[in-house]
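Got a structure for you, questions after.
All protein chains of the complex are present and in place, except for one that has been dropped.
Labels for the chains are A and B, by order of writing; each one numbers its residues from 1.
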Amino acid sequence: MYPAISFEHVSRHFGTIKAVDKATFSVADGAFFTMLGPSGSGKTTCLRMIAGFDLPTSGIIRVFGEDVTNKPPYERDVNTVFQDYALFPHMTVAQNVEYGLMIRKVPKPERQKRVQEMLNLVHLPDVGGRKPNQLSGGQRQRIALARALINRPKILLLDEPLGALDLKLRQQMQVELKAIQQEVGITFVFVTHDQEEAMALSDQIAVFNQGKIEQIGSPQDLYERPQTAFVANFVGTSNLISGEVAHRLSGESATFSVRPEKMHLLHENMNAPLGHYQLMGVVEDVVYLGIFTRFTIRTSEGLVLQVIDQNREAQDEQKGDTVRVVWTKDAMNKLAE
Amino acid sequence: MKNKNIGLAIAMWAVVAFLHIPFFVVMLYAFTTDSSTFTFPPPGLTLKWFGVAWSRADMWAALSLSVRVATISTVVALVLGTLAAAAVYRSRFFGREAISFLLVLPIALPGIVTGIALRAAMGEAGMTFNFWTIVIGHATFCVVVVYNNVLARFRRSNPSLVEASMDLGADGWQTFRYVVFPNISSALVAGGMLAFALSFDEVIVTTFTAGQQATLPIWIFSQLTKPRDRPVTNVVAFFVVVVTTLPIFWALFQNRKFEEQSSH
Partner (left out) sequence: MIRRFSTYLYNHPAALLALLLGPPLGWMLAIYLGSLAALLLQSFYYLDGFTGQVVREFSLTTYRDLFSAAHMSIVLKTVIMALTVTLGSVVIAFPLAYYSVRYASKRLKVMLYFAVMLPLWSSYIIRVYAWKLMLAKEGMVSWFFAQFGLSGVLEGLLSLPIVGGSSLSVSNFGLFLVFTYIWLPYMILPIQSSLERIPHSLLDASGDLGARPFQTFRRIILPMALPGVVAGSIFTFSLTLGDYIIPSIIGDSTPFIGMAVYSYQGTAGNLPLAAAFTVLPMVIMVFYLMGARKAGAFDAL
């Protein structure tokens, strides 16, 4: 059984700029795979190379085992949902959706049937006769999806499709996308810079930074066990402990990351429970955020830590107080770099 | 301040009148009964010259030649202009800015330069001056009009559309046919109409590249040495004004619409 997609040392250079640098990974069949990273990190370039809009400078791309590296987009069994939807403005919605079938010379009656199926799938059964500029952003996004899915591709690529939608709509679409993916059962490759979105939707996430993949894993893997400082702070936030302090606490010369919500504040006179690390510090800042309170603590070693405590009971630590920061040994995650 | 306005306004309207009175005058003369002079005011009005003009075979020949030349030149200009616009839009290549300059030269340089240059070259090449030499001249300066229109349209279009089309299974040719062409069609129409108008009206280059043939403007030019034929010339002038004014209005109106849309 071949993975749906496999990248083998794929690089894409623009002159001296390495947009993608020897990316190697594979995507399982039927997975919801997300490429996450800030802008310019190479994730969109990788997506475009899967689609065929960009040709790699070196390396091999396989789709279900077949080498497609030099194949043009129209010969790949892959379809794309574009960031700006790219609906053809001079065609109706129905003509847009059936475009792929029309190219493949599917007869008209069957085209019409499948177009209606697709429109039903994306909950827009009556818009077939309209033109794209008569639809709202959310509606256009769904039509773009229908236009891609109607061709029953083996892989669907989505290039930050929810970026232009407002928050409520975006969250609603996230749910719908996930539902559609599970219903249709094909592999989704999703690109986003929004780590929350990535966490909510994905089976596997690849975190990109400056053309390289920092880590691939499930949302839990990435969150609980980040392997680099970048991942530790791109997916959620982390406190980084290194050097002398790390050595003193753990006995190892490495960098560690600890999630803020895994740290707790104790009164300076209370002792840390067994199996916990601890550092003494002074509260520099307290921000009340409804669900939780965020504390900024400056330890006696000069380290600045973020601690988040849920507001189950009232917090009484205040600015200037001396506190004891504690966390379990489990929460201390060693970075691989 | 108000006073200045009124003075200025009068000056302005005078200029507008200056620009437009000739049209009305020339149309008026199509009806004059005077057959040999340009007496103003016309001694009488009649429709009989329309009939006379209608029966002039040489006029029809000139008109038909103008139409044929303009049509073929426009087609050539459409093809070459679109190809050039596509090339400049898509790729960054050495000498890209030079292309626009090169294409505009035939219009920018005085007609006499283009005319005599073509005549000299065609003469050297041993070509006889005929229909095709006229077309070659006209197509050369019409290309830029199409090029500008199509390039502007390309620049306003969404590049993802081509990718989307290919993504959905269409190859280069199909993408052009179903996606690119419909999107530039309005630019092609606009450019084509401008090219047609330019070719139809052209005199200078045409006199150099024509053999014995006469396009309509050349026919009119030659008529000017025939005072007895003036009424016929007047009728033709009348029709030229009437027939060209509406399309010009329409084209300008379209242009205006484009400008307003793209400024939003």
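Basically, a residue touches a chain if its C-beta (ideal position, glycine included) is under 8 Å from a C-beta of that chain, and two chains touch if they have at least 3 such contacts.
Owing to the predicted nature of the structure, the values given are computational and were not obtained by experimental measurement.
Peer 1: Can you list the shown chains that the hidden chain touches?
Peer 2: Answer for the hidden chain's contacts among shown chains: A, B.
Peer 1: Using the definition of touch stated at the top, determine which of B:91, B:128 or B:212 touches the missing chain.
Peer 2: B:91
Peer 1: Looking at the full complex, which residue from B:53, B:70 or B:143 touches the chain that isn't shown here?
Peer 2: In the full complex, the listed residue that touches the missing chain is B:143.
Peer 1: In the full complex, which bits of chain A touch the chain not displayed? Write them out.
Peer 2: The missing chain touches chain A at positions 55, 70, 72, 74-75.
Peer 1: Identify the residues of chain B touching the omitted chain, counting contacts across the whole complex.
Peer 2: With respect to the unshown chain, the touching residues of chain B are 1, 4-5, 8-9, 11-12, 14-16, 18-23, 25-26, 29, 37-41, 79-81, 83-84, 86-87, 90-91, 93, 99, 102-103, 105-106, 109-114, 116-124, 136, 139-140, 143, 147, 171-173, 197, 200-201, 203-204, 207-208, 217, 220-221, 224, 233-234, 237, 240-241, 244-245, 248-249, 251-252, 256.
The criterion applied here is as follows: only the chains that are shown with their structure count from here on.
Peer 1: Spell out the part of chain B that touches chain A in their complex, as residue ranges.
Peer 2: Residue positions touching the partner: 158, 160-161, 163-171, 174, 178-179, 182-183.
Peer 1: With touch defined as at the start, can you tell me which chain A residues reach chain B in the complex?
Peer 2: Within the complex, chain A contacts chain B at residues 51-53, 72-74, 78-80, 82-84, 86-90, 99-100, 103-104, 147-148, 151.
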